[in-house]
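One protein chain omitted, others in place.
Take a look at subunit A:
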Amino acid sequence: MTLDFSTLLPYSGVIIEGLVTTLWLTVVTTFAGIALAIVVAYVRDLESGIMSRLLGGYVEVVRNTPFIVQLFFLFFGLPALGIPISAPVAALVAMVLNLGAYTAEILRAGIDSTARGQHEAARALGLSRLQSYRHVVLVPAFSRVYPSLISQCIIVMLGSAVVSQISVFDLTYAANFIQSRNFRGFEVYLVVTLIYLLLAVGMRRSFELVGRRLFAFRQGGSA
C-alpha cells in the first residue's frame, strides 16, 4: 500500500472548516463549562436546600451516563418535547453541561481542602459567604486542582469528536466526509489524529502558561 497525501489537498478547505468548528466548540465550552462549574460548586458546597440537591442530581446524571447519549437526548429528545434545537447548539450545550459537571466536582475537591483559617479570616474581616468564595477561596482552590482541570478540558475537547454523530461539521466529521469520497482512510485519519494531538498538546501548553500567571503566588520568587 502506498501513502498518497496529495489526494487530501482538494479537501484542505474541508479539514480547516472542521478544525474551526472543533476549535470554537472547545474554546466556548472551556470558558462556559468552567463558569458553570464555579456556580455549581458554590451552590453544592456552601449552600444547602433544594438548589444544592437539584445541582447534585445534574452532576450525577452527567457523570453516570454516556456523553453520546446525553448528546442524542438533547438533539433528538428536546425537539420531540417541542423544543427545537440545532445540531451545533445541541453539541455546545451537551459539552458545556458535561465539562461543567466534571469540573464542579474537581473544583469542590479544591474548595474542600481550604484551610479553616482562611474561612475564619474572611469571616472576621466581615466578608459574606459569597464574597469569601469569590475573593478568598476560589483562586487557591483552582490552583490546587489545576492539573486535573487541564486534563478534563482536554478530555472534553477530544470527546467533541462524538458531535460528528449529529452531523456537526467538526474535525471528525470532516475526516469521515473526506474518507467517504476519496477512500483514503489511512491518510485522512492520520492527519486528523495528528491535528487532535497537536490541539491537545497546544491546549495543555496554553493552560500551563495561563496557570503560571494566574497562580504566580505559589512560586516563592522575588517580589
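Keep this in mind: contacts are C-beta pairs under 8 Å (C-beta built on N, C-alpha and C of every residue); 3 or more make two chains touch, one makes a residue touch a chain; residues count from 1.
As a working rule, contacts and distances are computed from a predicted model.
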{"item": "Name per UniProt, for the chain absent here [options: \"Aminomethyl transferase family protein\", \"Acyl-CoA dehydrogenase\", \"Amino acid ABC transporter ATP-binding protein, PAAT family\" or \"Multicomponent K+:H+ antiporter subunit E\"]", "value": "\"Amino acid ABC transporter ATP-binding protein, PAAT family\""}
{"item": "Omitted-chain contact residue, chosen from A:L46, A:V139 or A:A200", "value": "A:V139"}
{"item": "Residue in contact with the excluded chain [from A:R181, A:R205 or A:R218]", "value": "A:R218"}
{"item": "Residues of subunit A in contact with the chain not shown", "value": "115, 117-118, 120-121, 123-128, 131, 135-136, 139-140, 143, 215-223"}
